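Only one protein chain is missing; all other protein chains are in place.
Letters are used for the chains, namely A, B and C, taken in the order the chains are written, and counting of residues starts over at 1 for each.
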Amino acid sequence: MNARYGMVIDLDRCTGCGACMMACAAENNVPPIPQASTRTGVTPMLVRQVSNGMEGGARREVFIPILCMHCEHETPCVHVCPQQAVEVDQATGIVMQMPQRCLGCRYCMTACPYHARYFNWWDPAWPAGMEKSLNPGVAVRMRGVVEKCNMCHGRLHSAKEKAAAAGKREIDFADYVPACVEACPTAAIRFGNLADENDPAARETHSPDAFRLLARIGTEPKVYYKSKEAWVKELAESKSGRGPEVKHG
Amino acid sequence: MSRNALAAGLGFAVALLCGWVAFPRALYVQRQQPLEFRHKTHAEKSGITQCNDCHALRDDGVFAGLPAAATCAACHAERMGTSKDEAILVDKYIKPGQETPWLVYSRQPANAWFSHAIHVRRAALACAECHAAYGESDTARIYELNRISGYSRDIWGHSMSRLGRAPGDGMKMGDCEDCHRRHKVEVGCLGCHE
Amino acid sequence: MASTAMVDSRWIARGEARTSLPQFLLWLAPWAIMLALGIYAGGRCLYYGLNQTHLDNRFAFGLWIFLDLGVIALGAGAFFTGFLVYILKRAELRPILNSAVVLGFICYSGAVAVLMVDVGQPLRAWFTFWHPNTHSMLTEVSFCITCYLLVLCLEYIPILLRNRQLRKLPSFLVFEHQLHKVVPVLAGVGTLLSFFHQGSLGGLYGVLRGRPFAFREGFFIWPSTFFLFILSAIAAGPSFLMLVTALVEKITGRRLVPGEVLQRLGFISGVLLGVYVAAKSIDTLIWLNFTSPAVGFAPWQYYSYQPFGLPILLVEIVLFGLLPAFLLTYRRTAARRGWLLSAAALACAGVLLNRFVMTVQTLALPTLAFDEFLSYTPSWQEVASFGGVVAYGVIVYSLSYRYLPLYAPPKGENSHVSGN
Partner (left out) sequence: MKVTRRDLLGWSAGAAAGLLFTPVPWKLLDDTSIWTQNWRWIPQPTRGPVEVKQSFCTLCPNGCGVRVRMAAGWPVGVAGVASDPISRGALCPLGFAAQQLNWHPQRVHTVRHRGNSTSWEEARVAFAKACGEGKIAIVDGQPGRAASVAMKTFVEKRDGSYRVALAPEAQALAPYGAWSGLGAIGLGYDLENAQTVVSFGAPLLDGWGAPGRFTRLWAERAAGMADPQLRLIQVEAPLSGTAVSRTAARAWQWVPIRAGSEGALAAGLARVLLDEHLVRARGPMPTMTAGEAADQTGLSGGAILDLARTMVARPPVVAIANDGNPAIAALNVVLGAVGTRGGIVRRSKLAESYASADAVIGASYGTARAVLIDSTVPWDFVPQTDAEVFRFAAWDGGAGQADWLLPAPGFLEELTDVPTAPASAIETYAVAPSLVNAPAEVQSAAQFLGSIDPAAIAVEKIIHQRCDDLFRGRAGTVYGKEATAVAKIASAKEFEEQLWKGAVWVGVPPRSGDLRCELKEWPASGSSGRSGNASNANWSSAWLAPVLPPLASKLCQESNLREAPVGRKA
């Protein structure tokens, strides 16, 4: 029985604290490159701040965590990769990026409408001794390859191994929680198996407040968002292209 | 014309010679293990019969790999013989509490994830299927390091042509894939890569 | 010096007048420097990584990809002329054939060189051939370009072997003789390959459903851009050939090919350009009215960001499309060398602009509602490597012109045997 792992992110609950970004980077051994900028860094989980463009008391701002949407259908990056460094994992539905196979042509990055893919412009490096704090469950990527959210597959591996050692076939779902989901202080990110109708996350995807970014493109993302605020839902389909003004750091 | 052919033939022969004989010697550098180790002796003398008597799984299912010095110390706390390797083991490593810097023939890179639990517990594969009969070996053979890739030669396997290899000789991704194909087990890249 | 001049002259084809060696070297010098700088810049990118460029996660493709698409489009003259001469038997174009082949070789080898710098892990590039993803347009491109580059080498060798000194080796003569027999076959193969990769280069962008500005519906597995790229390439290729020939004639001050050859090229170019413009306009209308709105993108929003306003579309279609098409085909203007060449220039500009829009504008435009419109300026390393490729082209062409019979009207098939 194949799982379809996905997420529902409740934007009304997100306070933009950044814990998910930090936990993600720590879990996946993302290097803190001093030279990197907002456009050359590696942030598999990136929280973006968007406002409704109003001023004074009428102003609303919302924080939108952007990660790989794990598109189920016509997955743009999978189709373009010349050497099968990207695939939709059959068993889990996770869109999987293989840095060791990647030749760094970056075609997949131009293909992704969510800008959820990142190129390693620099050799990964840490201050002296800090490599001792690297997570042994995830291999460090080398310079010149593309990477993105792999849904903390390192944790999936340990869950599988634990199950196998206990003589079980299926993993205990409690053993597999991605870092960002675990880190969110407001439990705004719910993770689950969307193929399982009884899964709470799967049920939430049917809520009237649930939506997906650029759903009209037809790539069937497995990352859903949720908000009760109308203007936020409108952000999903970038109707005008010129959306509300974005906060610059 | 014939003279041309002769020259060409000569060149061809020289190329073959270099490629098959000189090249492997140049590519691999030979390393000695820190001390001699005999699986055979351990099996016969100390009644250690199961691989996992020493190479066990931890409680979380993670394979512990080579036994820690502490495990050896269970018997080798003091010298158990007069061999010089025994002396090295006890004096150089066990007494000072140092781990023995074994050279691991089957070490895979960090980006490859392999679960002994899944293959041994669930799939019930015999150790020899991948590690050949090393368990009965009577010596710690030379470790050959690939100068370019930094891998142990065991990953590529001993025959340079990779033709007609004995089972357990060679641990490249292709070899994993063959076995998976034979057992009809589908795993994507995600299955074995970190 | 004198002695070197002697040696040099021995390599120049009999009866061909060429400038003195010093003057030739003087001409090469600046290009050599440019090439050296390019190699240095490329080397830096390989050694330090692509942080040497101003590319980034959002502008993942830049100047280099534009260069690749550009030169490959212009290089189309090679296969197309071959096609016309060998397949369609347009013998009158023969005089320009060798030059076309050399140009093609330069463009394709240059493009491949830049690609090797552009990818982050060139040492793994061969994975594409070992683990190919058959769904990827880029796989198609890699295979076709590599194969076609081999074909071009094979087509280049006989020209190379016609060199006065090399002909002296009998075995080479035999080799060339054999090769010469297969050249028509090569031309056929080349045509096929070229059609495919010119197309798949277009497909490269047409398939990006994530980039509504570039995405196009298509026939079978190929989006419309697949065919538009082929058309535009074979339309601009001959024009580029004309330009280069005229340029060489200007520099050397010698008439190399009969004027009607250029006119004929111009006419072919013009007709194809006309067809292309028509197709392009229809495609654009379909895209603006159906493809793009279908995924929720208002047609004109793409042109609401300066400097990529609507004018850029009009320039591409009218000024760089319709106009040259007319000038190249209308007898009165085609007869006038000045008109002919400027029209050719416009046609080339058109195809370059099209490639630029497809690569750069596509990436600059936002997709998510909260994206910004982006800009990017290449780093000196990118520009230098770009220049390096140009310099490389000039040098190779100059050497070929000096020592090989580029424009020599071919004698009878077995002429080279009588050569010794």
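Just so it is clear, a residue touches a chain if its C-beta (ideal position, glycine included) is under 8 Å from a C-beta of that chain, and two chains touch if they have at least 3 such contacts.
Bear in mind the structure is a predicted one, so any value in this text is a computation, not a measurement.
Asks: For the chain that is not shown, enumerate the shown chains it touches in the whole assembly.
Replies: Those shown chains that the absent chain touches are A, B, C.
Asks: For the chain that's not shown, point to the residue among A:V140, A:L156, A:I171 or A:A236 touching it.
Replies: A:V140
Asks: Which of these, A:A19, A:L67, A:A164 or A:A202, touches the one chain of the complex that we don't see?
Replies: A:A19
Asks: So which of A:A183, A:A201 or A:A236 would be touching the chain we can't see?
Replies: Of the candidates A:A183, A:A201 or A:A236, A:A183 is in touch with the missing chain.
Asks: Hey, which of C:R124, C:H197, C:R216 or C:K280 is the one touching the hidden chain?
Replies: C:R124
Asks: Touching residues of subunit C against the unshown chain: what are they?
Replies: Interface with the chain not displayed, on the subunit C side: 121, 123-124, 126-127, 169, 171.
Asks: For subunit A, enumerate the residues touching the unshown chain of the complex.
Replies: 10, 12-19, 21-23, 25-27, 29-30, 32-34, 36-38, 40-43, 46-49, 51, 55-57, 59-63, 100, 123-140, 142-144, 179, 182-183, 185-188, 227-228, 246-249
Asks: Using the document's contact rule, name the residues of subunit B that touch the chain not shown here.
Replies: 3-16, 18-20, 23-24, 27, 58, 60, 62, 64-65, 109-111, 146, 148-151, 156, 160-161
One rule holds in what follows: only the chains that are shown with their structure count from here on.
Asks: Take each protein chain as a node, join two nodes whenever their chains touch, and name the resulting shape: line, ring, star, complete or other.
Replies: line
Asks: Could you give the separation in Å between the centres of subunit A and subunit B, each centre being the mean of its C-alpha atoms?
Replies: Each chain's C-alpha centroid was found; their separation is 38 Å.
Asks: When the C-alpha atoms of subunit B and subunit C are each averaged to a single point, how far apart are the two points in Å?
Replies: Taking the mean C-alpha position of each chain, the two centres sit 51 Å apart.
Asks: Based only on mean CA positions, could you tell me how far subunit A sits from subunit C in angstrom?
Replies: 40
Asks: Considering only the defined contacts, which subunit B positions touch subunit A in the complex?
Replies: For subunit B paired with subunit A, touching residues are 57, 59-62, 109-111, 113, 115, 117-118, 121-122, 186-191, 193-194.
Asks: Mind pulling up the subunit A residues that touch subunit C in the complex?
Replies: 35, 37, 39-41, 48, 50, 64, 74, 76, 78-85, 101-107, 109-115, 117-123, 142-146, 213-214, 216-219, 234-244, 246
Asks: Can you check the complex and tell me which residues of subunit A touch subunit B?
Replies: 87, 89-92, 94, 96, 98-101, 137-140, 150, 153-154, 156-158, 160-167, 169
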